[in-house]
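Data first, discussion second: the structure below is written as structure tokens.
Shown here is a partial selection of chains from the complex, left in place.
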Amino acid sequence: MPRVVVDVMLKPEILDPQGQAVAAALPRLGFDGIVRVRQGKRFELTVDGEVTDDRIAEVRRAAETLLANPVIEDFTVRVEP
Amino acid sequence: MTDTTERATASPDLEQPYGALGLAEDEYARIRTILGRRPTSSELAMYSVMWSEHCSYKSSKVHLRQFAEKKPDTDILLVGIGENAGVVDIGQGYAVTFKIESHNHPSYVEPYQGAATGVGGIVRDILSMGARPVAIADPLRFGPPEAPDTARVLPGVVAGIGGYANCLGLPTIGGEVVFDPSYAGNPLVNALCVGVMRHEDIKLAKATGPGNLVVLFGSRTGGDGIGGVSVLASATFSGSEGTGSTAKRPSVQVGDPFAEKLLIECCLQLYAEDLVVGIQDLGGAGLSCATSELASNAGTGMHVWLDRVPLRDASLGCEEILMSESQERMCAIVEPRRLERFLAVARRWDVTATVIGEVNDTGRLTIDFHDERIVDVPPRTVAHEGPVYQRPLHRPAGQDALVADEPTAHRLARPGTGAELRATLLRMVSSPELADKSWVTDQYDRYVQGNTVLAAPEDAGVVRVDAHTGLGVAVATDGNGRYTMLDPYAGAQLALVEAYRNVATTGAVPLAVTNCLNFGSPEDPEVMWQFAEAVRGLADGCQTLGIPVTGGNVSFYNQTGTTPILPTPVVGVLGVLDDVARRTPVGFRHEGDMIFLLGQTRDELGGSSWAHLEHGHLGGRPPRVDLDAERELAEVLVAASRDGLVEAAHDLSNGGLAITLVEACLRGGTGARIVLPEGVDPFVGLFSESAARAVVAVSRSEELRRRDMCVARGVPVARIGVVLGSALEVQDQFIVAVDELRAAHQSAFPALFG
Amino acid sequence: MTGPVVTTPTVSAGAGVDRSSPVGARIGVVTFPGSLDDRDALRAIVAAGGTAVPLWHADADLHGVDAVVLPGGFSYGDYLRTGAIARFAPVMTAVVEAAHDGLPVLGICNGFQLLTEAHLLPGALARNASLRFVCRDQRLRVESSATAWTSGYAAGQEIVVPVKNGEGAYVADDATLDALESEGRVVVRYLGSNPNGSYRDIAGIANASGTIVGLMPHPEHAIDPLTGPSRDGMGFFTSILRRMLTGTVGAR
């Protein structure tokens, strides 16, 4: 079945303690090449039937109202290849 | 180009956006007079934020003075009003600090983060006094339970408080969950924190000792909450002169409880090694507040190199760094010879610490940004000599009609038969207002730290302070917007006496008071009248009860559109128990114990839960306040606990005797048979909300001593029944199984919130 | 936290102290950044009659302790996954090594999560089914008394101990679960309602030799009825002390 992915990330100006904790741990484990980490959410949605433009619009509305909190988060919607 | 003091002198006529920053024209003029020139954009930022209602208390100051003026004669106050939090002597060399604060508006915008950062802020206040934070309480108010927005706000707020407090390792031991339509667009999220220290560990926010260093430590500074502190200042700096960038700034702060946990442990080690001279948390108004208050409190001067502040967002301009409300930061004054050790302790806890300034004796606060002077002000004028207003007051036009609308039997139909009483009780027990709150409190860790002796749903939270002696403290918070609406003077006192009674019910001696005054707009004379009356009532009440106000917080502009919330003073009372093993629990646990009702019952249903839940009615007068009766009742309850006379005690409040009995039965897992005193109307006896009352359970062998004690103190006492079986029976009226009560009591929250 | 040994027990007089337990065994409790119930674990050890030794996450030396407790809390904020970052603390290198050599280790809550992240115990702890943090007094059944930490209980004994977690659902594949069951390595199970959606109501498990035990409930908060629901949790601490005395640790 077709799958639509919604990626939700904190807005760049919002503090991301989760990403910070990971970024601080990496060098301690010897991973020095990663300079910055931001952590967000990924939703894999399985939609009913074909992925029409209407479906995408619906997912976008769902992302806006439920999956992401627009006050602090941005999101992107894409169809999984 | 940076707006320097030099440039300010050279361009006196430059237009400045003071209005958009919330400053009135005469306030702006006063700043110019103080400085003898126009302020730089950084100075304007500082003054605007520090002279905001939130920071300067400009509308409330003239009223709050009564707390000091009417302070009862007492020597328990080690630190009084005016510091981050008051400090109370609880004996044996221990001191306790406690304070309540609001985070109402942020919690509406983003419930989880708003509530979480509210907890973070009050914890830093307590920490800055030198204390280890040991407990949290969270008085909350929301719109109608079934409103869709309440389903967004309430779960978010509760998860946010739990998410932050649990991660800090602070037990949440009390609070309130109240619903009223007036809070629909404006929930109240108040948070109280209690901290414990030895007398000698008290710290003050003072930048003493010229040559000492100003160390900023904790999280890096980002663009959080800029302008958020001055409630009126919706304008950003985009239009202002200077380096203010136009980048997007977050309107919401995100808390990092892990960073705060490290900050707590770091501070406690710094205190233990005596490495700080003075300390201040960064809350509202951020560095503007911390630097000006530290210098002003000490009467010294200070110089700050603002470009040394570690940033999370390199694009911040100097005004923004000064105003940022980034969380989890503290500012300490450190002797140069201790600096190295200070930094080592900070490193141990993974806390970033940076010297950003130096104390001097110039009497001025000067701030440079990349070698340019951007601030040069007398710190007192920023921190303590803000504007003070005597706002007009006006008794609301509708007040007389409201008070005249008594909930008489004639006006509101009362249940007459036993069956009606029973049905009324079951409906009320299952209403969210009176229902079991464990859906909320189960999300809070009440065990962490291993010292929690009582927590929700007990009358007050009790934590042990000293494991060897059993010394401990009790804390309770209460507020009743309906009572306060009907009579703000009495309403504030009723909040006080309820918290006082709750503390005494556990066996603790009430000692001190904190308060959070949640009201509408101070520019509305009718709101201001409510506020003034409430403060007067609270100050008078504390004076008569002999317990001082040690601090608090004012939250104005709580309104949806132009409709203010119910006036809601929330009062926290702290008490002490010499031995927490003597605490009195709420639950009826032993079959055969005799049940007594202490205090006098009158036909008092104005503002009651019954009138609200059964009729949607608010009118009449709230229950009569009798401070002497409250004090006598408290003395009896405390003495009874000390002498081991009572098995259980529970005060009477919302919903009256009926609800108190249900709660005591459910908590203890028993039933009770009740015989209402002769001549009492069953409905009034069960649902009236007369104050100064409590129910106690006494083992048969102690019955006489108990009665004697009450009689000796002049507290009315009536034996009303016995702990028995598995049903609550009110003789000649109705019987209802405890299981049925439990099902009704427990169903409300899960049904609403999942 | 700074001194090496807790000398003054911070426990109320007589509170749940088992006078018959052996004295002197040294039990370490690790403090990670974000540990919360470390003091309570120290207190429980002292109350059980042992010597409690605070261990520091950044110190790879176990200071010769006879057993280790990994306490509850939110190590490193638990922001990534519970216990995921703490697993790499220097002290854990020493703990893992010693545990493989038979050193008894008890992981409570965050400590359990950490033990699974460190692969000392199988499976993982996932988000509570309710998606909410839950703190309540929980009825449990001690399924196995054949571990270093539960030998003082009778198998099948019912106890009441607090749970308090947001990510306490024990999950593992069926093969792992079946193996745990058949080998008697399910140590405690939830009775009544399952607080977090753990597979097969599992509250705690052990390694094959019974030296390493992880559980979500907090026995250190059930050592004194004044501050907890019971003193039912004391057995975890007295069990290990008794095993020390009789020298049967790690040699089941």
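Labels A, B and C are assigned to the chains in the order they are written; within every chain, residues are numbered from 1.
Following the convention adopted for this analysis, a residue touches a chain if its C-beta (ideal position, glycine included) is under 8 Å from a C-beta of that chain, and two chains touch if they have at least 3 such contacts.
What you see is a predicted model; the values in this text were computed from it and never measured.
Peer 1: Express the subunit copy numbers of the entire complex in terms of the labels on the chains shown.
Peer 2: Complete complex, expressed with the shown chain labels, is A x2, B x1, C x1.
Here, only the chains that are shown with their structure count from here on.
Peer 1: Taking contacts as defined above, which has more of them, A-C or A-B?
Peer 2: Here the pair linked by more C-beta pairs in contact is A-B.
Peer 1: Counting in whole Å, what is the centre-to-centre distance of chain A and chain B, each centre being its mean C-alpha position?
Peer 2: Whole-Å distance between the two chain centres: 37.
Peer 1: What parts of chain C, by residue number, touch at least two of the other chains?
Peer 2: Expected reply: 76-77, 79.
Peer 1: Mind pulling the chain B residues that touch 2 or more other chains?
Peer 2: Within chain B, the residues that touch at least two other chains are 256, 258-259, 350.
Peer 1: Touching chain A in the complex: which residues of chain C?
Peer 2: 76-77, 79-80, 85, 88
Peer 1: What part of chain B is in contact with chain A in the complex they form?
Peer 2: Those in contact with chain A are residues 109-110, 113, 219, 222-224, 247-256, 258-259, 312-313, 326-327, 350.
Peer 1: Provide the residue numbers of chain A that touch chain C in the complex, in ascending order.
Peer 2: Contacts found on chain A: 17-18, 20-22, 25, 28-29, 39.
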